[in-house]
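Complex shown without one protein chain; remaining protein chains in place.
Take a look at subunit A:
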Amino acid sequence: MTAQIAAILTIDGVATGAIYVLIALGFVLIFSVTRIIFVPFGDIAAFTALTLAALETGQVPGTVGLTVALAILASAMEVVSLLRSGQRDRIPRRLLFYLVLPLVPAALVWASGSIILPMPLRIVLSLALILPIAPLLDRIVYRPIADASVLLLLTVSVALHFALVGLGLLFFGPEGVRTKSLTDYTMILGGIPISGQTLLIVIAAIVFAALLFVFFGFTLSGKALHATAVNRTGARLMGVRPEKSGTIAFLLGSLLAGVSGVLIAPVNTIFYDSGFLIGLKAFVGAIMGGMVSFPLTAIGALCVGILESFAAFYSSAFKEVIVFAILIPVLVARSYTAVHSEEETEE
């Protein structure tokens, strides 16, 4: 291998890794606040890509049907639970949140019909369509079992993933899509070409990682979210609603997954079931960070991307095997170094 090939592979790996960084940060964010390992997270990224592709060809994306169905189901559950606890006065506000807000982007897409919108608008609309899905799933699937063990929540997540893949096939069909390139710009650095797409991916990962850092370090909402993650009872005693923190975590996580879906769509062909593998590789990165540390997660996800790139060069048939095989030494190392928290010991 020459130095130039190594450099190209590294750049390629960093780009892939940056996508994994976005998704892995979302994994950690959602897990730390809700204790849910949100397996369908990769599906959210894939669905964003499929939505964007549908908008490019002037079709109504399957996301519209999916969001409408989820919004109706979540609203019905919310109304029933409020009626049962005798809190009728809170129904309008909840309906605004669970029914009206998710349906606004769906209605916009529906209204625009076969008009092909300009690219920035298409991206914003795709993200707006995708954002409500995870919070609605949270309301429908996870909230009734919020106090369950991490294992049960994980089992439900796996089931939910398979359900979503089925729904993906129903709503988006079996064809793979690849969207138009976001930019044609190419930069030459030391004789190695770097595409504008790669630069965009890396910049997006850096920007969103920085935003998360600012959000958790300097805003009260971020601190309340962190507080929910470290001590749920303590947070409730301060008046912080864990459900609200969970919704914010799912929204932020979906934004990260959505952005990664937009960025990956022009470079990879995405099918309705492509999300799982992307999510699983990001998950390897999140495991390296112990599912708690954002910086370690970002480094871990980058390593996965670079390793995958080199593995594909040496033996493309075994690239997935090589990537997942590194989980073993990582887990062994973590089992020696992990500090058990107070809560874990209690369970």
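Here is the rule we go by: contacts are C-beta pairs under 8 Å (C-beta built on N, C-alpha and C of every residue); 3 or more make two chains touch, one makes a residue touch a chain; residues count from 1.
Basically, contacts and distances are computed from a predicted model.
K.L.:
Could you check which of "ABC transporter ATP-binding protein", "Integral membrane protein", "Spore maturation protein A" or "Protocatechuate 3,4-dioxygenase alpha subunit" matches the UniProt name for the chain that's left out?
P.N.:
In UniProt, the chain excluded from the picture bears the name "ABC transporter ATP-binding protein".
K.L.:
Have a look at A:Thr2, A:Ser85 or A:Thr337 and name the one touching the chain we're not showing.
P.N.:
A:Ser85
K.L.:
Using the touch definition up top, pick the residue from A:Gly113, A:Pro174 or A:Gly239 that touches the left-out chain.
P.N.:
A:Gly239
K.L.:
For the chain that's not shown, point to the residue among A:Val104, A:Leu211 or A:Val230 touching it.
P.N.:
A:Val230
K.L.:
Contact with the hidden chain only, please: which subunit A residues?
P.N.:
Residues of subunit A in touch with the missing chain: 85-86, 220, 223-224, 226-227, 230-231, 233-241, 342.
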